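Left out: one protein chain. Kept in place: all the others.
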Amino acid sequence: MALRHWITLAVLVLLAVMPPVFIWMGNPFYVDLATRLVILGIAATSLNLILGYGGLISFGHAAFVGIGAYAVGIPAYHMLYGGGEAVASFNGMFQIPLAVAVSALFALITGAICLRTKGVYFIMITMAFAQMVYYFFISIEEYGADDGLVIDMRSQLPFIELDEPLQLYFFCYASLIAALLIVRTIANSRFGMVLQGAKGNNERMVTLGYNTYLYKLTAYVISGAMAGYAGALLGNFTTFISPEMMDWSRSGELMFMVILGGAATTLGPLMGSAVFIIIEEVLSNYTIYWHLPFGLMLIAVVLFARGGLMGVIGRGRDGK
Amino acid sequence: MDYGLFFIQALNGLQLGLLLFLVASGLTLVFGILDFVNLAHGSLYMLGAFICASLTFALGNYILALIVALPIAGLLGYGVERVIARPLYARNHLDHVLGTFGVILVLDTLAHMIWGPAGIAVPLPNWLNGQIVLGGTLAIPSFRLLIIAMGLATAAGLFWLVNYTRLGMLIRAGASNRTMVAALGVDIQLLFGLVFALGAMLAGLAGMLIAPITEASIGMGNSIIITAFVVIIVGGIGSMKGAFIAALLIGMIDTMGRSFLDNIFGLVMSPTAAETSAPAVSAMLIYIIMAVVLALRPQGLFPPKVR
Partner (left out) sequence: MKRTLTALLAATMLTAPAQAAEVKIGFVTTLTTGAAVIGNDMKNAVDLAMEHLGGKAGEHDLTVIFADDGFAPETGKQATDKLVKQDDVDFVAGYIWSHVLLASRKSVLDAGKFLISANAGPSQMAGVLCDENFFSTSWQNDQTPMAMGEVLNRQGVKSLYVMAPNYAAGKDMVAGVENTFAGEIVGRDLTKWGADAQLDFSAELASAKASGADGIFVFYPGAAGGAFIKQYGQAGLKDTLPLYSVFTVDALSLPKLQAAGFDSVLGSKVTQSWDPTLDNPANKKFVSDFKAKYGSYPSFYAAQAYDSINMIADAVIAVDGDMSDKDGIRAAFKEADYGSVKGSYSYGNNNIPIQNFYLREVVVDEDGNWTTKVVETVFENHQDIYASECKLD
């Protein structure tokens, strides 16, 4: 236990200290890498709530991220180019809540349908809804369709200047800490216990008088809203959004981050996204064929490293 | 409405549907019997196309290449089953998805390294390069008719195999109750390997049939695999009949959407907007159908009877 806590602390401190060091060393690109890592860490953490603790294998989580990003891009687009007065805004106090609200609503509607199914049908129907959003944005000519949309102005927030790489980074970092705390609190609450109970044995929880469908739906909505928030950050970070970010392979990558780090652990998804991004960066520097070693690593992790990194570090996979 | 065009488009839709069926039937077999989610099924489709393309140049004849390539595709499938799938049977679907996602990355990159990024155009013998006139101005490329014929023949063969042979009996039994089959003393390992190889041959055949039309290209499997999954989910996992009906339905919707939806949209919006949104909406239609089917029948249209 102690080791795990030390590692947790070390990772979080490292993430807080390294970016200013990168700037000081004249390596702003590594700050970009760290920002991407932290944002994907939030998205993976949100997925962990339903996948890790709830056992709900969502293969469409990238859709929430994409919706969140478009909730930043579309208001900014209208603010610059006119039209859509109702949403036109550069104000982050409007854009970010919009991202959370729309993705929560999308999660509520699709979750209500998806949760009627089980097993592999659930995997595939979540993917189907993500593909629908993907093609939906491809079909909208005004927002760039396949070409994507450049966000010319980042969200305007009081006291924080998102155009400053370090301020943007620490805004994301603070959001990450909040996301980790939220998921941890939920997981350890009575609500989380019911959720994990339903993952192990749904019938038993139903017999005990819990409406597990409602519990799962609530978790699904919270998870979707958090992923939407991560999407709003991602839009502000990349200043470019396209349907591509909702492609099914992106959802697969998020799943991989959770599993790689360790599902149903607080820090696992963050560790997973860190390792994912670092390995991707290192390998793609060496060869354009980097997908080959990457794929082999993925297979190896699935075959041999059960419980992910956190499992290897010292805690067995729970719930099973 | 131009009925001649409608007829031709229906044939095109049928051809696409049968191609989808070839990919989906292998997927539904593996899924239904082995309870194994194989995302890498599309990569076997791609390998089939590449192997057939290379053999066409080596042997100088497309048909000959196809005949030689089929067993190779089966062997490849058997290899994938041995190395990757077998250790994963006991795991959950999540591990299947991730493991085979890794296989996609590996096989796609290997194809890139072996055959280069360019893709290979496959030459057809002259008798397949022409058109068949169906009367008046109606004509269809003869090779597309061959795809339809091969697709229908394979479908018939599969129905015979599943419904009237010992292997088929085991397959049906396996789809309904796996432990029972194992308890009956059937060599379940061999059965699984055979089923996987059969699935790979079907996917490979689809790739070989499409290669002379679109070329063999890296990543070609990834665009079809998701559609194939939609087909088997709509049809009901493990159901050959369901896969057949759903494949034709989806092939038809896709083709009709691509050819007529922009005209319909053009009535209410600008031509460019209609041109842009129509293909995307017809692609979306497939997923909408899937969501509606699952919302109403969470087990698909034709779920296997006992589970």
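By letter and in written order, the chains are A and B; residue numbering begins at 1 in each of them.
Keep in mind that, in the parts below, contacts are C-beta pairs under 8 Å (C-beta built on N, C-alpha and C of every residue); 3 or more make two chains touch, one makes a residue touch a chain.
Being a predicted model, the structure only gives us computed values, none of them experimental.
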| item | value |
| --- | --- |
| Listed residues B:G48, B:G74 or B:P212, member touching the removed chain | B:P212 |
| Residue, one of A:T212, A:S242 or A:T266, that touches the chain absent here | A:S242 |
| Per the touch definition above, residue among A:L15, A:L56, A:V120 or A:A145 touching the missing chain | A:A145 |
| Touch criterion as defined above, residue of B:F101, B:F143, B:F244 or B:F265 at the omitted chain | B:F143 |
| Chain B residues touching the omitted chain (full complex) | 2, 4-5, 8-9, 12-13, 15-16, 57, 112, 116-124, 129-131, 139, 141, 143-144, 210, 212-215, 217-220, 222-223, 255, 258-259, 262, 271-272, 275-276, 279-280, 283 |
| Missing-chain contacts mapped onto chain A | 27-30, 32, 138, 145-148, 150, 152, 238-240, 242, 244-245, 284, 288, 291 |
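What we mean here is this: only the chains that are shown with their structure count from here on.
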| item | value |
| --- | --- |
| Centre distance in Å when chain A and chain B are each reduced to the mean of their C-alpha atoms | 32 |
| Complex contacts: residues of chain B adjacent to chain A | 31, 37, 84, 87-88, 91-95, 97-99, 101-106, 108-110, 112-113, 222, 226, 229-230, 233, 237, 272-273, 276-277, 280-281, 283-284, 287-288, 290-291, 294-295, 298-300 |
| For the chain A and chain B complex, residues of the former touching the latter | 51, 57, 59, 113, 116-121, 123-125, 127-129, 131-132, 135-136, 138-141, 145, 248-249, 252, 255-256, 259, 289, 291-292, 294-299, 301-303 |
